[in-house]
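Take this structure, written in structure tokens, and hold onto it; I'll ask about it next.
Here the complex is missing a single protein chain, while all its other protein chains stay put.
Take a look at subunit A:
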Amino acid sequence: MFRRRGSRMLKIMASIFGRTNSPYKFIRSVTSLRCRCHRSLVYKQGYRTLACAERQAITAGIKVMAEGELPAVLILDIGGTHGVLEDLAALLKKHFQLITMKEFLANKEEMSKKIQSVFVFERRPTIDRELLESLPNLKVIGNSGVGVDHLDLKMISSFGVKVTNTPHAVADPTADIGMALMLASARRLVEGCQIAVSPDTKSFAVDWLGVEVSRATLGIIGMGSIGYKVAQRARAFNMRILYHNRNQRQKEEEEAVGAHYCAKMKDLLQQSDFVMLVVNLTPETHKLIGKKELELMKPTATLINISRGAVIDQDALVEALQNKVIRAAALDVTYPEPLPRDHPLLNLNNVIITPHIGTATVQAIRTMAEEAIANILAVLNGQPIPSEVFPK
């Protein structure tokens, strides 16, 4: 039992070693009359360590941490409608002390100084100025997913906080969903399934047709990691691949997938049977596809969106679909998500909408968390950061 004697010694230690940012140099003192932990003072590398399974009241002012105590990460919640999944929480707990928003708000004074990182899952918790001001020791926001359009990068940077994302984990499953949507739309899979199971169906009509995917022309707008993986998959369907990107890819990369660069997006739009959007959402790509672009597309063409809803002018899209300016659309993303229940896009039978499931696989959710954890730890340990995102 250490009580006052223990806390005096720890105060001395704290003043000698001072507070640093490294989580493993802090020793946390636990002083409470009710503490019944059996503790042994272990001298390790010159630091006194304490191990205690019970969380008790912490003396104000001195922040010390036992060796092996983990850095704290803020999350919205565990489970529930928008919280981190239980499996992911277990994974996070191996590396971090988890603090939910609820716990943080209930105990702001104590918690605010502990939190060095935030794990943003499905765009939550929202990172606003108020939150940043209340977390003086925040070092990094680790986002699960590659899109960071929901984060105000400039503002976050002004607080000296870094932002990281997970570009590697998202690429395969998102490219897969792009292909899934293209095939489902072309072959009218959702409509077909509805006919196959409808109580009113008596026979299958022979003149019920979709359009070919193999040997058709696919125009990829945004040839980053995800766009390139889409091209790799589409090539196996003998598709003719056109692409538009801020920068042209290297010749070997183009040849490997048989992709032709269109410096002008107009050329891509006019020649493609399928147009797939795989860009980030930035001020430059906001409403990239509007009335003009839709009118440049073939009337037999399909628009597929696996980027962000705001890349398309949604009202213009509704009009184009209703007036058969284009044939169909398949959208994993909309603005907002979900759409209001009376939105016209929900009633068009040439539209497939999926609920933003580009990375919604058991494996991808885990890989994204692992990538986010690696990024957060790199920042906290002062190591090279695998995927830092910088404001423009």
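A few remarks follow.
Simple rule for what comes next: contacts are C-beta pairs under 8 Å (C-beta built on N, C-alpha and C of every residue); 3 or more make two chains touch, one makes a residue touch a chain; residues count from 1.
Just so it is clear, contacts and distances are computed from a predicted model.
Per the UniProt record, the chain missing from the shown structure is "Glyoxylate reductase/hydroxypyruvate reductase", taken from the list "Tubulin epsilon 1", "Prefoldin subunit 4", "Proteasome assembly chaperone 1" or "Glyoxylate reductase/hydroxypyruvate reductase". Annotation: of A:A90, A:L105 or A:C193, A:C193 touches the absent chain (contact as defined above).
Of the options A:L70, A:L85, A:M265 or A:I385, the residue whose C-beta touches the omitted chain is A:L85. When the omitted chain is restored, the residue from A:G147, A:P167, A:G210 or A:G224 that touches it is A:G210. For the options A:P299, A:P338 or A:G382, the residue in contact with the chain missing from this view is A:P338. Hidden from this view is one chain, which touches subunit A at 79, 81-85, 121-122, 172-173, 175-177, 179-181, 183-184, 186-190, 192-193, 195-197, 199, 201-204, 206, 208-215, 232-238, 337-339, 341, 346-347, 352-357, 360-365.
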